[in-house]
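Just one protein chain is left out here, and the rest sit where they should.
Entry: subunit A
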Amino acid sequence: MKNALFLTTAMSLIAGPALADVNLLSWGGAYGNSHLEAYAKPFEAETGTKVVMADADNPATPIKAMVEAGNVSADVASVEYADAVRLCDEGLLELIDPAILAPTADGVAAEEDFIDGAITECFVGTDVYSMVLAYDDAQFSDAKPASPADFFDLEAFPGKRTMRKGAKFNLELALMADGVPADQVYEVLGTDEGVDQAFAKLEEIKDDVIWWEAGAQPPQLLADGEVSMAYAFNGRIFNAAQGEGKPFKIIWDGQIYEMEGWVIPKGAPNLEEALEFVTYSTSPAPQARAAEFISYGPPRKSAAALVGNIEGTDQPMGPNLPTTEANMQNALGSDLDFWVDHDAELNERFNSWLAS
């Protein structure tokens, strides 16, 4: 991360922003590729404005550094929802007027078409990803796990588990497994008793959990047979199952979804082009196109129907997306305000719990 920060700062010092191009700061990897194929290339073809892509480990970090140093080299950046709100509150982002967003083909206004919370003052959602439970089909011959409660049931579904090393997602999952309905999870977690309850539930499987740090680890652990169930990002599991033919199955019950989307750093050199790019890339067709490259769902309701087959295959992408109707039963939207408030506190407690 430090490298990325230093590199981007250094790069901006040396190269300086190119004129009248859109400088897009993205994540690289398969996700960055979906931005390139579904947004950047068609946008170039349509408008003639060049899109210059750069990668960062987490584009939110260089934004903070760039704006504070007064040397902004990115026009549009892809960031997580939580970071977008944080950066926006700190005055590091340009405001984006929702009126610039494209309506649907039927003339429905964009604000109606996006799912709740996908548009804020500074942020427009591009995709929805989620934390899901997944298991190795080969390891369970009879009954298959189907819910968060099954993840904590070591007797019925033996084998080790892998979970993200951190408080976020795990506490919510523990409460859902303990019978708290999805819509009350954050209410319960807001109380001391609720946090105790979540940790008590995690304690049940603590000795059988391998904690992962990098998103690539859980599919690897599943593939090696090191664990039988994993709590991981849906895109990673999908890639292993689809790309490498692993027998991994996703349990959508209890999924926790989050959003990623565009922000414009304050003082972006090509603001006009940046807004144009945001308008184009968040219209329904490119949104649906992006979902064909990576299993992250479009936040526009009208885009869902437009999603075709998985790129390079003849299988539909729809069932693999977190936003598909059937997968949204008992889904939980990650509560950003809660985590911004309690991130440090709960992570300290989590690490203390982990070490004890």
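One rule holds for everything that comes next: a contact is a pair of C-beta atoms (placed from the backbone, for glycine too) under 8 Å apart; a residue touches a chain by one contact, two chains touch by 3 or more; residues count from 1.
One rule holds for everything that comes next: contacts and distances are computed from a predicted model.
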Per UniProt record, name of the chain withheld from view ["Putative spermidine/putrescine transport system permease protein", "ABC transporter", "PBP superfamily domain protein" or "Radical SAM core domain-containing protein"]: "Putative spermidine/putrescine transport system permease protein"
Contact residue for the chain not shown (choose from A:R86, A:K249 or A:K301): A:R86
Residue numbers in subunit A that touch the chain omitted from display: 1-2, 57-58, 61, 64, 86, 88-91, 160, 165-166, 206, 209-211, 213-214, 217, 224-226, 337, 340-345, 347-349, 351-355
